[in-house]
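Let me begin by handing over the structure; questions about it come next.
A single protein chain has been omitted; all remaining protein chains appear in their positions.
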Amino acid sequence: MRFQPIPIQEGIAKPPAYKIMTAKEAITKFVQEDCYLGMTVSAAPASLIWEMVRQRDRIKTLDLVITSQIGMSSVLIGSGLVRKLEMGYNWGGIEGEDKVFRRAVEKGIPRPLEVEEYSNYGAAMRWLAASMNLDSIGTKSQLGSDIVKYNPKIKVIDDPYTGSPVSMVPASRPDVAIIHAARADEIGNVQCLGLYGNTDTLARAAKHVIVSVEEIITSAEIRRMPNLTTIPYYYVDAIVHSPFGAHWRESTYYYHHDLPYGLDVYRQFATQEGYEAWADKYVHGTKDWNEYCQLVGYDRLNRLRLSENKYQKFGEVR
Amino acid sequence: MRFQPIPIQEGIAKPPAYKIMTAKEAITKFVQEDCYLGMTVSAAPASLIWEMVRQRDRIKTLDLVITSQIGMSSVLIGSGLVRKLEMGYNWGGIEGEDKVFRRAVEKGIPRPLEVEEYSNYGAAMRWLAASMNLDSIGTKSQLGSDIVKYNPKIKVIDDPYTGSPVSMVPASRPDVAIIHAARADEIGNVQCLGLYGNTDTLARAAKHVIVSVEEIITSAEIRRMPNLTTIPYYYVDAIVHSPFGAHWRESTYYYHHDLPYGLDVYRQFATQEGYEAWADKYVHGTKDWNEYCQLVGYDRLNRLRLSENKYQKFGEVR
Amino acid sequence: MSNYTKDYSMPELMAVTVAREIRDGELAFIGVGMPLMAATVAKFTHAPNFNMMVEYGAVGPAPLRLQMCVNCAVNNERAYFAGSQREVMGAQQSGFVDVACISGAQIDKYGNLNSTCIGDYHHPKVRLAGSGGANDLASSASRTVIMMRQDGRNFVNQVDYLTSPGHLGGPGERAKAGLVGGGPAAVVTTMGVYRFDDETREMYLEKIHPGVDLEKLKAAVQWDLAISPDLVLTELPTEEQVMVMRTLDPLAVYLGTGRQTLSGDFEAFMKMFEDSYQPMVQLMRSKGMM
Partner (left out) sequence: MSNYTKDYSMPELMAVTVAREIRDGELAFIGVGMPLMAATVAKFTHAPNFNMMVEYGAVGPAPLRLQMCVNCAVNNERAYFAGSQREVMGAQQSGFVDVACISGAQIDKYGNLNSTCIGDYHHPKVRLAGSGGANDLASSASRTVIMMRQDGRNFVNQVDYLTSPGHLGGPGERAKAGLVGGGPAAVVTTMGVYRFDDETREMYLEKIHPGVDLEKLKAAVQWDLAISPDLVLTELPTEEQVMVMRTLDPLAVYLGTGRQTLSGDFEAFMKMFEDSYQPMVQLMRSKGMM
């Protein structure tokens, strides 16, 4: 008898079944209209975002919840998919001012964007609460600020033990989380290598979890160092194999941030027409992530990989 | 210029200074009379416990906070050091009934023991709360049980968002945490390998943290895989090098549980006289952990190591 | 496949009976002792895709040797995940645990358990271990399976201390208290197997172990026990199920007198691992687990 993965059943814990599918399959299966979508940006799940934009006519509307986003949310907002953004921060980071976000909030282009705002830690605590099945949790952030004033979902209460003020935030339980990570086995044990931000709690907070990875590894490799498993299989619905799947952003131990590309994209995003031209070419103009990578150029991607590995490679000090 | 560790300063964050000291030095420096002491049992900080028992005339009284303890707390309770035990569970595990605990609670021998009781998760959440500087946190455990009835420090309230009942537990901020772990560098970056229970949150909850380790490693080895760092240096006051420092219990990747010894100890612990006889020989009769190991026998300890490594060794699948 | 055997002990029958409560593909929260043996039987026989979750922070260990404790090094052996208690307990509070095995010294007709004290809490006749994870699992696991000795005095009208909630005072009371899990689904004792009526949430006898007298069983329950009209005998262990248990635990540390044997005997302990190593390798290989 071989251990055979069994079919996906109904239930909260996802079974240890074969979960590898394409981005198209995963997005089609799990992301529906009005989906409450959680995402993080460490690393950026670009291949999954591109696929949602390709399917925007079907998906129509997303309510997006993030902690902080740097760059990647622009691609979703610019596509017109996002109705609401629950966030701590949304900007371009090193790529600069996020004109897509500004257009949406200031002018409702391409559609009005409702913003529900927390501090980064306040936003992060919402997933921590959900990851433990709590309905809310407290933080010492946000107190005394206008974040509390303009977001009625934050409640400042007195701690029941000490009477000290604490700002409560409600749990966030996304319908679907999209995540990019380093490695996973075929049943969905995921290892994030390097900094992973709130990826662990997001995966535990969401009802369905799609993870794109740089590498598919064996379960034996997972079992070799179980301390490195960031997201155990029972949280995970789908594993999508997307090498270079965070481009234009970085993936620790795999490749470096493609800053010249990111800066150029942000230059184009200065206008909605520029956004559409970029999306037409790089997203709608490619049928999948592999075609996108071909358009960017595997030679270029490979040089980003070599550059990263000159400085760091998993398991070594360089 | 070489990077020189700097002296310990006052302040919350412990500096990246040289922190290696003996168990005697660490216990003498940090554990004072009436200390509120936190400990976990994965792995058991036996070398530190033995040292506290050796210094029981100086320390006199401890209030002990644990989640669940299997075996090791008996050694402290039997010594007469423990006035109060905040806990989720205290028993002998595979070694069986904890007669030391029973004597203390039922008969006040060797001294009366006050018990403040939670579920394991309830107890664990107290350290999680403190690790984030929250005064309390909720759990869905304990509801409807007599744990709530007999512990007035647990407050059942309605969640401010959903109105659902939630049992609140107060943060626990030990004066000192004693921890055993696999490896640390000399400035106190600690890696727990294998299961580590609540070690991470305990270290973050306590004011002072003493960690005994199987191995001292270089900071370069820490930097090789920063994802494995369980307790960063700024939480840690002292690193004690205690090879086999969890005996009679196990240390993942290092050596196996010494069950015949543990069972025999528990047989002796059936009476207070038996406890004292064991402590006289193995604790008071040895001046430090090395002498204890010599008494147990390094040949025996080495065979436990070989047995563990036959099944698992760090970084390999065997 | 069902080659039943009569060569079994009562603890082995109980372990096998608990094993049959575990379904393939499930995630089960497992302690040491009998639950571990049950889980191992399930994994090596009818539920190869079932995985264990262990309280100190392990998921899916596939060890070649006997676990000694929930924080034991053995639980790390070829696990899918090793880390914190917060991980596994947080998952279980969120409903990710399909089934959990718990126990107690006393039980009432609603499956409420006491593992804290016998007698008055403040002046106990016998002080016990306390909740541990039992209250947590009883609160939040999708379902629990309870194992306990049935000694004539511990199926009581009222537990001395309600450590782990069963169905509390009856229908609707768990939800009212805010408990998220489903509560006890089965009780496996030294005498029989009990389940809970969907409407009243009261325990009834579903199966009786071979050789147990029904009147003696009823006498060992303080309340007026309901009996299933379809009362059947508990299914016997199979040869393979017993073989699995005896391969992992040849000295019957958990289901027999192994602890007495090993107390103070280091050589016997080392020999136990040496002797069980090759048989375990063969068993794992025969099941495609290594």
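Order of writing sets the labels: A, B and C. Residues in every chain begin at 1.
Note that a residue touches a chain if its C-beta (ideal position, glycine included) is under 8 Å from a C-beta of that chain, and two chains touch if they have at least 3 such contacts.
As the structure is a computational prediction, the values presented were derived from the model and not from experiment.
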Missing chain -> touching shown chains A, B
Of B:I222, B:V240, B:L263 or B:A279, the one touching the omitted chain in the full complex | B:I222
For the full complex, which residue in A:L64, A:L128, A:V169 or A:M225 touches the chain that was left out?
-> A:L128
Among listed residues B:P232, B:G245 or B:G262, the absent chain is touched only by B:P232
Identify the residue among B:S131, B:S212 or B:Q268 that touches the chain left out of the display.
-> B:S131
Where A:S42, A:S212 or A:S242 are the choices, the one touching the absent chain is A:S42
Looking at A:W50, A:F101, A:Y275 or A:Y292, which residue reaches the missing chain?
-> A:F101
Quickly run down the residues of subunit A that touch the omitted chain.
-> 41-43, 67-68, 70, 87-91, 93-94, 96, 98, 101-102, 105-106, 115, 117-122, 124, 128, 139-147, 150, 156, 164-166, 193-201, 249-254, 256-261, 263-264, 267, 300, 303, 307-308, 310-312, 317
In terms of residues, what is the contact footprint of the unshown chain on subunit B?
-> 1-6, 9, 11-13, 15-17, 130-133, 189, 204, 219, 222-223, 226-227, 229, 232-235
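The criterion applied here is as follows: only the chains that are shown with their structure count from here on.
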Two chains sharing the most C-beta contacts | B-C
What whole-Å value do you get for the distance between subunit B and subunit C if each is reduced to the mean of its CA atoms?
-> 27
When you check subunit A against every other chain, which residues touch at least two of them?
-> 132-133, 223, 226-227
Taking each residue of subunit C in turn, which ones touch at least two of the other chains?
-> 58, 76, 78, 82-83, 93, 140, 180
